Structures are given as structure tokens and as C-alpha cells.
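Removed: one protein chain of the complex. Kept in place: all other protein chains.
This part shows chain A:
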Amino acid sequence: MKVIICGAGQVGWQIARHLSGERNDVTVVDSNADLVRRATETLDVQGIAGFASYPDVLERAGARDADMIIAATHSDEVNMVTCQVAHSVFAVNRKIARLRSQSYLNAIYSDLYRRDHLPIDVVISPEREVAAAAMRRLSAPAAFDTEVFMDGKAQLLGITIDENCPVVNTALRQLTDLFSTLRSIVVGIRREGTLFAPEPGDQIFVGDNCYIFCHTDDVARTLEIFGKTQKKQDRVVIVGGGNVGLTVAGALEKSRTRAKIIELNRAIAERAAEALERTIVLNGDGLDSALLNEAGVSRADAMLAVTDDDKTNMLAAVRAKAEGCPFAIALINDPTLVPLMAPLGIDAYINPRATTVSSILRHIRHGRVRQVYSIGDAEAEMIEAEVMSTSPLAGQTMRDIDFPEGVLIGAVMKNGEVMRPLGTLKIEAGDVIALFAMADDVSEVERLLQVSIDFF
């Protein structure tokens, strides 16, 4: 697929890295020639220096042949005009724009993004997505990763196995026998840094990071079986009062959690204080232990560091832990910093890339794909798709389907009901299926989801 990515900043660069890694034909456009050079030198992409919304720049970037355009510059308005030009002048089929401003994101105005108005098929908002990820992380502190599937009826949980786990050293096959009504399945395990799709005979060991796909109603039971206790967070300290911090604090106010924000920039702190009702905003440095104590970090259940600087976030999290906060989450953009979390004692992290890239991959995969969640550093994907008539899956019984080794079914949804993927289950057109697939097996999964030639 030919894709043009406008904006070679943090968001655009990560998307370009992921898409070019899958042999898509990617062209990066940015007004800053240095950023374009950085992209073309480190990634397998072409680059054009120029203003993304100018028709002649897009033409040079190959817009006439492009199947998709992703407008991810820092300006909402440039992104909007870029999509309009791509649509009206170059008939680009799929248009994705990054929008940050709350007013543009407001659902009551979403009619604006229709084809005959302002043609944007998908709006991505890294700030909003990060805030959503932060909320999920806060609501499930026992899991290091969570994502919602199947219209909210199923969840993917990432759980680290510790000594308290009752089912450690147990073969997965036995788990199915022991808990025959439990609608959850281990779809991926990361052991000593390597991610793989387990076989029924594999055991779970202490230190494993397990990815578990489970029915929403069985989340609490699953966490219990894997030795985790759910605890509600009542007090949260947030370092960074920008768009992310503000959105999270707003959501926390709704769930009656007490939050305090620390923000260095006076103007931003004032804006946050004005926008929020019950949240206290402190103006000052989040690394200052006196200020952290004033915010009550030692009595807080969790702290969240969401400034725009990775290193500040990590240090603030370490500071909070040292002051007695039991659970610290840091926003980390740069994936190479993530391995430092364990030695620094940071409990969890949020990576904006994973959510943003996931929402774009959905439109790249063949078949009627409803959702894609990228796991780890693009090592695997959780794919949710509708089974189409004439596809190789339709009409087959689970055990007769020839899945590659790196692929496991998380669940099948029939008529809105999420079911366990038993061997006797028959897959029919219209069912929704969730698959875990190692990166190398994604193309084979795509083949299974594709319709055949006689689908008219």
C-alpha cells in the first residue's frame, strides 16, 4: 500500500517506522528538512520537504498513486486542509487526520468529517488516546497492559506472573480443565524478553509477562486466578497539566477519584485550574519533593507522570516512589527508554505510539478488520475482524482450521455473545473473531480473513 505521512514529529515518525517495517511504500512530508532527513536516513521511506497541505507538495509526494494519507502535523488546521486537498485533488481513498483541539474532537460536531463536508475518515488524537490509556492503567493497576475488544465485551490483559500466582508451573491445558467455565485464554507469553504464542502443553513461570484475552465479566476472576488483587484508586497525583493531564483529571473527577495536578508552567497550570472543578492544581516542579509532599504523594494510591518530556516523567515517577507512593506510571514516548523502568522501579508506562499505530493498522489490513492492537515493539498483533462469507474461515470448525504456529484465537463473538474458542465451535460468516498473531504470521492471518474472488 502507498501511504503519505505528513508531519515527521513524534507521532508521524513512529507511524512511518511501523508502516515502512511492513513493506508499505511510505513517503514522509514535513516542512522541516532536518526532520525529513532524519526519517529518510533511519527508515526505509522517501521524504519531501515542504508544506503538507500544498497541492504541489502532495503531488511530488505521489498523492495521485497514494491509497492513504495520514496528516499528523502539529497544526489541526493544516491536517484538515491536507485531507481536503488529498480528497478533492488527488482522490486519495483513506484519509486520517490528527486533531488535538477539544472543540474539533467534540462528538456533536463529528458530522463535519463526512465525505461531502470535510473528508476525514479517521480522527486520531494521541493526547486523548494517551488519556484513555492512562485511565485504563489506573483502573487496572494489576495489569501492565490492557485493551478493550468486541464492543467492550472482552479485554486483553497483560499480567506479570509473580510468586503469589496460584497457577504457576501449571500447563495451560490444565488451566482449561481446572477452570472449565472461565472465559479467558493465555494468547501470548513474554519470557526473558521473547514473545511467543504458547502451546497447550506450555507452563507459566514466575517472571513471565502473560497476555490474556478474557470476557469482561471474567476479568476479576482471571486476575484472582493469576494472583492479582483489584484495588480501586482513590487518590491520584498527576505531574503535568497539559492536554493529557487535564483530560485524565477530568475523567477522574467523573469517577469521584481525588486528583492533584502539579504543573511547572504557570499559564498552563492556570488553564487547568480553570477547566477543572474539584482538582487542586499546584504550580511548580514535579521533581521537587517538598511540592510532591504538599500534593500528598505519600498518601496517594498512584501517581501519573504525563509531561511532554520522557526523562522528566521517569524521574518524577522515581521521586514519587522514593517519597512513598505505591504505584507510579510514566508516559514514555521513546521505546528505547522502556527497559530502564525495571531498574528505576517504575511500575507501568503508557506508550502513545501503540494506541495511535493500532488505530491506523485497522485500515491497512485486508478483510473487514474492526480493530488491531499492536503488542510490544510491533512484535505481535491482536486482531479483531468480522468473518466474511467466502473467506477460508467461514463455515469451518475451529479444530479443522490450519492456523500458523504463532496464531491463537482469543474469542469468537456470535450474535453479540462472546464465546470461548473451543475446538468444536463452528465459525460462520458474520461472526467476529479475535486473533493473537506474531508479526511474521500476520500476512497468513490476513489471508484467512480475506474474501475469495467470487465475493461480489
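Assume a contact is a pair of C-beta atoms (placed from the backbone, for glycine too) under 8 Å apart; a residue touches a chain by one contact, two chains touch by 3 or more; residues count from 1.
Convention: contacts and distances are computed from a predicted model.
Comparing "Rieske domain-containing protein", "NADH-quinone oxidoreductase subunit F", "Aspartyl/glutamyl-tRNA(Asn/Gln) amidotransferase subunit C" or "PTS lactose transporter subunit IIC" against the UniProt entry of the hidden chain yields the protein name "PTS lactose transporter subunit IIC". Contact with the omitted chain, checked across A:Arg37, A:Arg100, A:Arg258 or A:His366, is made by A:His366. Contact with the omitted chain, checked across A:Arg64, A:Lys231 or A:Lys426, is made by A:Arg64. The chain not shown here is touched by just one of A:Leu58, A:Ile120, A:Ile346 or A:Met388, and that residue is A:Met388.
From the options A:Thr42, A:Asn169 or A:Ser452, the residue with contact to the unseen chain in the full assembly is A:Ser452. The chain not shown here touches chain A at positions 2, 64-67, 91, 93, 366-368, 388, 391, 450-456.
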